[in-house]
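The complex appears here minus one protein chain, its other protein chains still in place.
Now for chain A:
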Amino acid sequence: MKYSVFLGALTGAGLAAGAVAAGTLDDVKARGKVNCGTNTGLVGFAAPDANGEWQGFDVALCRAVAAAVLGDHSAVEFVSTTGRTRFTALASGEIDLLVRNTTWTFTRDVDLKFTFVGVNYYDGQGFMVPKSLGVTSAKELDGATICIQTGTTTELNLADFFRTNNISYEPVPIETNAEGQQQYLAGACDAYTTDISGLAATRATFEDPTAHVILPEIVSKEPLGPLVRHGDDEWADVVRWTLFALIAAEEYGVTSANIDELVANPASNPEISRLLGTEGDLGPMLGLSVDWAVKAIKAGGNYGELFEKFIGQNTPIGLPRGLNAQWTDGGLLYAPPFR
């Protein structure tokens, strides 16, 4: 409690100091670069490739924001943050936005004074067990040893799940996902629990992925999204509507392949025209250029393209769309109207 008060006071001090500075959007434009807080490395979401370029699903959103604001998807300075440093880095102004698999929770939004601008991936915590264990449901895991990363919300979710089902477990604390993989493969624990996306990525690396099953129970809600500092609504709007532009583009069938054609020959759908700036002036309302959404979509593609490229069925991770499908396909992605 005392610690969180201390942290809160610090955050408050940081915000008071930050409020003196100009708006983040102006800062970013003056700097010519977006400082984007990202992961030190998470499969599918953020990783440097062999040329040292950051790639991944979270990274792509940073690039889209940079493209929308500055017109250049490479005008991003990636700041790798750990689970411990991410919030202070954002509160102190070292980064402009944080896109790092961060779960949207009440305390983070309200107490830590951040603004979650949306959700770019709906995740949930699950369990992976070896097929040979013969377990088909997480409720059969009574008395099991479970590998779990310490200091994350997964630890608390796990305790909640086992308490509500009135069964017992023995935690095997681990520090990183790599350690978890090794411990699990070595048989140090019966089950491994983390977010489903992480489990899928981990299972894909095993020599025999078919020997392991991910149990059907999802024990928590993990809406992962980009966040910015409290109190800078212009900048929050820019990030929020960049994300919505990518989602809406998928809904309306605007892809990086056909976007040039759609801009050149405005389609009959006025919503697309407004999104792409061939009609109306949504961009200038945000303080951006008219074709901000075009640049954002061209940076890597619409939401669906990014999903398929980095974490979708054709990648080794092979995640299904599930909750992350458009609302028209039974998912939760729902971009408000562009008007």
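Heads up, the rule we're going with is that a contact is a pair of C-beta atoms (placed from the backbone, for glycine too) under 8 Å apart; a residue touches a chain by one contact, two chains touch by 3 or more; residues count from 1.
The rule is short, and it goes like this: contacts and distances are computed from a predicted model.
Looking at the choices "Cytochrome c oxidase subunit 1", "ABC transporter permease subunit", "2-oxoacid:acceptor oxidoreductase subunit alpha" or "PQQ-dependent catabolism-associated beta-propeller protein", the name in the UniProt record of the chain not drawn here is "ABC transporter permease subunit". Only one of A:P48, A:G71, A:P130 or A:P171 touches the absent chain when the whole complex is considered: A:P48. When the omitted chain is restored, the residue from A:G93, A:P171 or A:G322 that touches it is A:G93. For chain A, the residues touching the chain absent from view are 10, 13-14, 17-18, 20-21, 39-50, 52, 56, 77-82, 84-85, 88-89, 91-94, 176, 178, 181-182, 201-202, 204-207, 315-317.
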